[in-house]
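Omission of a single protein chain aside, the complex is shown with its protein chains in their original locations.
A, B and C label the chains in the order they appear, each numbered from 1.
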Amino acid sequence: MTATDSLSEAAPGPASAAVPQPEPGATPLPAQPRTTSSRRAAAELVGTAALVAVVVGSGIQATQLSQDVGVQLLANSIATVCGLGVLIALLGPVSGAHFNPVVTLAEWFTARRGGSGVTARELLFYIPAQIVGAIGGAVLANAMFAEPVVQWSTHDRSAGHLLLGEVVATAGLVLLIFGLARTGRLHFAPVAVASYIGAAYWFTSSTSFANPAVTIGRAFSDTFAGIAPGSVAGFIAMQVVGAVVGLGLVVLVFGRPGRGQEADG
Amino acid sequence: MTATDSLSEAAPGPASAAVPQPEPGATPLPAQPRTTSSRRAAAELVGTAALVAVVVGSGIQATQLSQDVGVQLLANSIATVCGLGVLIALLGPVSGAHFNPVVTLAEWFTARRGGSGVTARELLFYIPAQIVGAIGGAVLANAMFAEPVVQWSTHDRSAGHLLLGEVVATAGLVLLIFGLARTGRLHFAPVAVASYIGAAYWFTSSTSFANPAVTIGRAFSDTFAGIAPGSVAGFIAMQVVGAVVGLGLVVLVFGRPGRGQEADG
Amino acid sequence: MTATDSLSEAAPGPASAAVPQPEPGATPLPAQPRTTSSRRAAAELVGTAALVAVVVGSGIQATQLSQDVGVQLLANSIATVCGLGVLIALLGPVSGAHFNPVVTLAEWFTARRGGSGVTARELLFYIPAQIVGAIGGAVLANAMFAEPVVQWSTHDRSAGHLLLGEVVATAGLVLLIFGLARTGRLHFAPVAVASYIGAAYWFTSSTSFANPAVTIGRAFSDTFAGIAPGSVAGFIAMQVVGAVVGLGLVVLVFGRPGRGQEADG
Partner (left out) sequence: MTATDSLSEAAPGPASAAVPQPEPGATPLPAQPRTTSSRRAAAELVGTAALVAVVVGSGIQATQLSQDVGVQLLANSIATVCGLGVLIALLGPVSGAHFNPVVTLAEWFTARRGGSGVTARELLFYIPAQIVGAIGGAVLANAMFAEPVVQWSTHDRSAGHLLLGEVVATAGLVLLIFGLARTGRLHFAPVAVASYIGAAYWFTSSTSFANPAVTIGRAFSDTFAGIAPGSVAGFIAMQVVGAVVGLGLVVLVFGRPGRGQEADG
C-alpha cells in the first residue's frame, strides 16, 4: 500500500534471462549458480507453511472478530495479498517461490525441451516440501489460535459451480505467471500474483484455492478457510484442468515459444 | 499491496517511444514488430472477459456474504483494482490492454495524423473483441455462481446525476491515460489506471462504468454490478461525451502535441 | 494495489536535480524548460478539484451505502489514497502537484535563497488556482450525487483535540514531502504522500484535512466530509502551525541544507 521499489540489481537484464535459475515466481538472483537443493526445499516448505498459516490464521481471526462474512473475507483476502506478495519477494530468489504443485508441474512441463525451469528430479523434492509445509502451516495456525492442533475440516466444497470456480482460478494464475515469464517480466510476480489472488478470492465462487498443496493443508483446520477432506480430490482435479487451460491461453495470447517475436530465452 | 517492481527491460527509454507499438495501456515490448492481429484480438477478448468476470463475480460474492452495501462495494472495488491492474500488466505488451472502446477510439483519434496508436483497420477487430469478451465474462461469472448463464439486468441506472457521473468518470480515465502517454509514462498504467478506477467506484455516483464494452457485458447479469438494457445507451453516450471532455483536458493541462515542450514523439 | 512501475526516464539522476523545475510533489520532467504558467495553473486547479471531488464524493457514496461509520471512513480513505496517488503521478510533471497552499508556501520558503521551487510570483497563481479548484470539486461532487450544488456544511470541527490533530497531520505531511526532497527521492511522492494521507485519516482525530484549499472546498458540501465555515479558520491556522513544525522536524532529522552530507542541490 506504500512503495519504494527498484530492482536495478534484482531485475535481470536480457542477458541473465538465459541463465538457468529458479523461475517462475520471482526475481532470480543475477548470474549465479543454482542454490543447493536443500535450501530450495527449505524455501518451498517454509514459504508454503507461511502461506497456509496466513490464509488459515487470518480466517480464524476474522471470524472471531466480525459477524459479517463480507468483512471476514475482506480481512482474509487482504491479509493473503499482503502475505503472499512478501513471501514471493523474499523467497523467489532462492526457489522461485512456487509454493504450488501445479505451478511447479507447469514449469517442468514447459521446460522439458530445454530452457529454464525445474527438472524432473527437482519435482521430487519441490512437491513434497510444498505439501508438508502446507500441513505444517495449518497446524501452526491452529496452535496460534488455541484450536486443537490437528483437526479435519467439515466445510463441504463439492458443488459443481465451485469446481468451475477452481478451473477459472487456476487457469488465470497459470496464464499470469507464464505470460509474465514469456514477456520477461517475472520480477512483477510478487505484486502481480498477490493482486491476482486478491481479486480471485472474490470473483471466483470457490474463493480461489488454485493450489493442491494449500488445498491439502486447508483440510487440516475446521475453520473459515477449511475444506472437508472429501472435497479435496475434486478441487485438485479441477486445478490440474485449470492449469492445462491456462497453458492453452498462454499459447493463444502469447504465441508458441521459439517462433520469434516474444520468445525471451 | 506489496511490491517488488522494476522495469529496466519493460520500461522503454525515449528511443523506443518512436517505435509503432500498442499504446496506451501498458508497457510495450521494446523495439519489436507488432504482435499479430489475431493475438492482439485474443488479448483484448480475454482481458475484457476477465475484467467483466471480476466486476460481476466479485459483486455476486459480496452480496452473498454481506448485508452492508458499503462492505459490498468495498469488496467489489478492491477486487476490481487488483484484477484490472494485473490484466493491464499482463496483456499491455500484447495489445495495449485497452479493454475499452472509448480508449481505443480516443487512441485512434489522437494517432490519425501519425504517431503510435491503433489504425482504422484495427478498430474493426479491437472493438468487437472487447464487446464479445465483455459478454462472455458476464456469462462466465453467472455460471461460476450458479446463476442462469444468460439473464438481463433489471437494475435501472438512468437518473440524470448518474449520467453526469459517467461523464466525469470517463473524462478522468481518458485524461489519465493520455496524460501519462504525453509525458512518456505509460508504464505506470497498470497501477495508475487500476487505482483511478478504485477511486472512481466511490467518488462518482454511477460507480464508474466508463467503458461501453463493460457496460454491455454488465447488462447480461441481474446481480449487484448489472445495468438494465434500457440504461445502456444513455451510459454509452455519456462515456463518449466524457472521452471528448477528457481529451480537451489533456490539451488544457499538457498542451497540444508537437508544439515543443512535452511532446514525446 | 498492483504495480508495474519504473521510472528510468522519469526519475531524474543527480544531475537533473539542479534543473529548476516543479517540486515537490512528483517526478519532474527531465531537463526541460518550465511548463507555461497557464498550464501549471490549470494542473493545480484541475488536480485540486479532482482531489476534493474524490474526498467529498466518496464520502457521500459511503454514507448512502453503509450505516457503519467505520465502513464509511474505510471507503472514504481508500478512495482518497487511490485518487490522490494518481493525481500526483499524473500532474506532478506539470506543476509539481501541490494541490495545497501550505506545501506551496513551504516550498517557496525553503527555496527563497536559491534552489528549485516556486517563486513569489508563482504563489500568486498557484494558491488561487488551488482554492478555486477545491470549491469547484465540492460543487461537482454535490452535482454528481444530486445534492444542491452549493451548500454550507454544518459539521462543526472546532474542538481543541481536533486542532491538535491538524497540527500533527500537517507537520507529518511537510516532514514527508521535504524529507523526500532532501534525500532526492521525490519520485516516491505519489505513493508516499497518498499512503501518508491514508494513515492520517485514521490516526489523527481530525481525519487529516492538512490542506487549506481542501478545507475551504469541504465547507461547500453539507455531507460526510464537510466542515462548517465557522471551523475553517481554526483548521487553517493549525495547518500553518503544523507546516512550521514540519519544517523544523526536517532540520532536526535531515540537518540544514547546504552543510554537506544530505544536500542534494
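Before moving on, here are some points about what is shown:
Throughout what follows, a residue touches a chain if its C-beta (ideal position, glycine included) is under 8 Å from a C-beta of that chain, and two chains touch if they have at least 3 such contacts.
This is a predicted model, so every value here is computed, not measured.
Shown as candidates are C:179, C:234 or C:257; the residue that touches the absent chain is C:179.
Shown as candidates are A:61, A:100, A:183 or A:211; the residue that touches the absent chain is A:61. Although one chain is not displayed, chain A still touches it through residues 1-10, 29, 32-33, 35-36, 39, 42-43, 46, 50, 53-58, 61-62, 65-68, 71-72, 74-76, 78-80, 82-83, 85-86, 89-91, 93-94, 140-141, 143-146. Seen across the whole complex, the unshown chain contacts chain C at 1, 3, 5-8, 10-11, 13-14, 26-27, 68-74, 77-78, 81-82, 84-86, 88-89, 92, 159-161, 164-165, 168, 172, 175-176, 179-180, 183-185, 187-188, 190-192, 194-196, 198-205, 207, 249, 252-255, 261-262.
Rule of thumb we're sticking to: only the chains that are shown with their structure count from here on.
Where chain A touches chain B, under half of the residue numbers in use are shared by the two copies, so each contributes mostly different positions.
It takes 90 degrees of rotation, in steps of 5, to superpose the Cα atoms of chain B onto those of chain C.
Closest chain to the protein centre (all Cα atoms averaged), using per-chain Cα means: B. Each chain gets one centre point, the mean of its Cα atoms, and the points for chain A and chain C are 38 Å apart.
Each chain gets one centre point, the mean of its Cα atoms, and the points for chain A and chain B are 27 Å apart. Shared interface positions of chain B, i.e. residues touching 2 or more other chains, are given as 1, 3, 5-8, 10, 27, 68, 71-72, 74, 78, 82, 85-86, 89.
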